Every structure is written in structure tokens, then in C-alpha cells.
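Only one protein chain is missing from this complex, and each of the others stays in its spot.
Let's look at subunit A:
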Amino acid sequence: MSHPLRAAAFTSDAERTTWHDETLWFVRQKRDKAVYGIPEFQQLRQLASDIKEHTLSRLDEYLEQFEQNARANGVQVHWAADAEEHNRIVLDLIRKAGATSLVKSKSMLTEECHLNPYLVNNGIAVVDTDLGERIVQLREEAPSHLVLPAIHLKKEDVGETFHQHLGTPKGEKDPQALTEAARLHLREKFLIGEVAITGVNFAVAETGAVVVCTNEGNADLGVNLARVHIACMGLEKLIPRTADLGVFTRLLARSATGQPVTTYTSHFARPAAGREMHIVIVDNGRTRQLGRPDFRASLKCIRCGACMNTCPVYRRSGGHSYDFTVPGPIGAILSPNIDMRQHSSLPFASTLCGSCTDVCPVKIDIHAQLYKWRQIIAQEGELPAAKKLGMKLLSSVLARPGIYRLGGKIAREGLRFLPHGLTHAQALNPWAKARELPEAPKQSFRDWYAQQAVKQ
């Protein structure tokens, strides 16, 4: 199924669409307020972009430096070329630890690698400990947003899910009560967690430490209770120095939710005595993207979700309409790198309004990359045949003024004289489902202009 079909299914519930749009717009407005309050915000964006560009330009060196320093800290470093290898490494580590269950926090990468089903199939119980992630996990759904994974759900939906899985009273929809129920349920899981997996927001090359930014504090709780900590990161998470970190923590929370900083900024540098810490560094298509000059800037992404909150299409089509781990505008430029055929409709799920580019804290030219993916998708023959032929015909007409003038006249006259029922037939003309066609005038501009010339 392509984006337009899934989007149409989402918008067919008009009320929910309104609610989804307004909820995310509210987050965008909170972001605006935080941004307007920082006079140097645009300089910060430039700085962040420069640091990331620089890091990407010598990623190999920084990765080596990071690995060396992490090892020196007593951390075990593993490299995974793809999702499969990542999953295998993680399973091995769990088995070596003799564990059968684990708690997980804050990791889109493990979503990307589909780690949960893999572990479950291998007999490991996985508990996502962040509230939103836990909700979608219980519902066996994918997150629909990078930062707000259950944003597609209303509190009634959550109440129903908790009623089924956690035994809360039927019809309970008070957010306070539901959160409390989730806390109690998760507390148990934390206590039996032998292995804790976290994601990574930033990996500091000069120290070998990883930094995780959260609001719920679950990463800390999980790691501190478990004997083994596995931090999974994409290889683009590197920054050179601890001194660079402040630029990103200031941008990340403001862009994501409008907070000045996330509630917890946790630094993990070395394992505590008697414990283990592992870092799994994953490629999974990233070096391929790094090798595409037009698209490498997409690797600067710090996963703040601001481009989703601002995207007028995302707000009205929902995260699941993208059918990719990372939804929204950034997902639409990352996904064709993974599988162009499967995700060929995503770069077209945009009006190219450019708002994503304007909010992006690391200045990724998202809408320009959408445009470029379109060109590649068309060249690789992934456009629907009708669209392609139509565009070829159109171009040949538009390069020939005579035929063009005739065509325009036919369109206008057709609209003037054909019955409304035919020109607005919804099966033939998607425009007319919700919109009237323009009223066709008697005379075109060029006819008027020619008459003027005669008069003078």
C-alpha cells in the first residue's frame, strides 16, 4: 500500500484527524516559543550543522577514536554491518549473561532493526519501559512518531489497552490513573531486568562516553538495576568533543518539545564495578547514504521530531501512513535509501512547503532532498506508468507553443460547455471530490492581450 491510500484511511476519520493535527501543532507552538526566546537560536543551528558536517567528513577517524577511548574505559565495543548482525550480537550478549528478559529504553535503532520480534522469537522477554513505547508495544503496533510514539492514540485508546493488558478498570481514561498503573507495572519489570538496552543520542569521540537524553529517567533506572548494559547506536551519532554537546542539548529539547533541556541527560562512560557495558555500533545503510552527495546531510539528524510536528501532511496523515520506522519528512528521505521501491511514494507525500527545513535544528535541507529523490525515483522507473507517460506528453506539448495554445483552449472550452456532472465526476477527477473546478471564462488572457494590441 502506498502513502496516499494509508493517508486517506487516516483522514477519513475527520475528528481524529483534527485532534491529531491540533495536538502536534500545539507541540510545534511550544517549540516556537522556546526558539523565539533564544536570540542566538539560528547561530546555534548553524553551529550544530557545521559540527555534524565536520564529523561526517571524517567519520572513520572519529569512530576509531571513539572505539579506542570506550575500550580504554572498560566498555566492550561491537560493530554491526546491518540489522541482522546487530540483532545477533545483542542476542549473544543476552545469552552470555544467562538472561531471559530485558528492559529497553529510548531506542529507535532497535525498532529500525526489528529487534523485539527477533528476541521474542528466540525466547527472550522484552519490555519497553518508556510509557509511549510500552503502550504501542502492548498493542503490537509500531511507534508513529520519533519522540511521541503513541501520539496517534487518544487517552480512551490507552485506557482500553491498559484495561486489556494491565487490568485497569474498563472505561478508565484519566491520564494520571493510567500513568500510575503503568508505573506500577513497569516497576516490577525493572526489578527483574537482568539486561538493559538503551539507545544513544550522542557518542563523544574524545571520551568514549555515550549520552542519552530522556524525560522519564527509565534509561538510568534500567541501567542501574541491570547487570549488563547494552547501548545500541547508529554510526552517525558521533560528535567530536564533550564541549560540542551543549550545542545539541540546547537544540534537541527545544526543537522536540519546547523544553529548555530534557529532564535527564545521562552520561554513560564506564561499567560500574562487577558489571558489563557494551556498545553496538550499527551501519545498516548509513555508509551507503554517506556516499550519496545529495543525501548525506540526512545523517546529521538528531531525531528531535520537529519536522514531523511541523509537517502539515504528517499531522493529517499520521505516522503509520509512512510505514517506515522513522516517519514524516525525515523518514521520507531516509527510507528510499533502504528500499526505494517499497518506499517510492514517500518523497511525494509532501507539498514541498519547506517548513521541515526551516525547523530542523541541524539544518538538513529536507524538502530539497525530497525533490531530488523524486528525480531519482522517476529515473529508476518507479513512478506509476500513467504518471510518467503523462509527464512526457505534457513536456512535449509545453515545448511547442502551437499545440500548447490549442490544448489550453480545448481544456477551457471543455470546462465551459461540458455538464458539471461530467467534469466533476469523482471517479475520473480526484480534484472534484472536495473542490469545484475553476469557472471557465469566455476568453483567455492571451486572447484579451491580442485584442488590446489590435485596439491600440
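The working rule: a residue touches a chain if its C-beta (ideal position, glycine included) is under 8 Å from a C-beta of that chain, and two chains touch if they have at least 3 such contacts; residues count from 1.
Here is the rule we use: contacts and distances are computed from a predicted model.
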| item | value |
| --- | --- |
| Name per UniProt, for the chain absent here [options: "Acyl carrier protein", "OmpA family protein", "Sarcosine oxidase subunit delta" or "(Fe-S)-binding protein"] | "(Fe-S)-binding protein" |
| Identified contact with the non-displayed chain, of A:Gly74, A:Gly217, A:Pro240 or A:Pro312 | A:Pro312 |
| Residue among A:Gln43, A:Asn122 or A:Thr351 touching the omitted chain | A:Thr351 |
| Hidden partner chain, residues of subunit A it touches | 3-4, 7-8, 11-12, 14, 17, 21, 25, 32, 35-36, 42, 310, 312-313, 316-317, 348-355, 357-359, 371, 374-379, 383, 387-388, 391-392, 394-401, 404, 408-409, 411-412, 415, 430-431, 433-441, 443-450 |
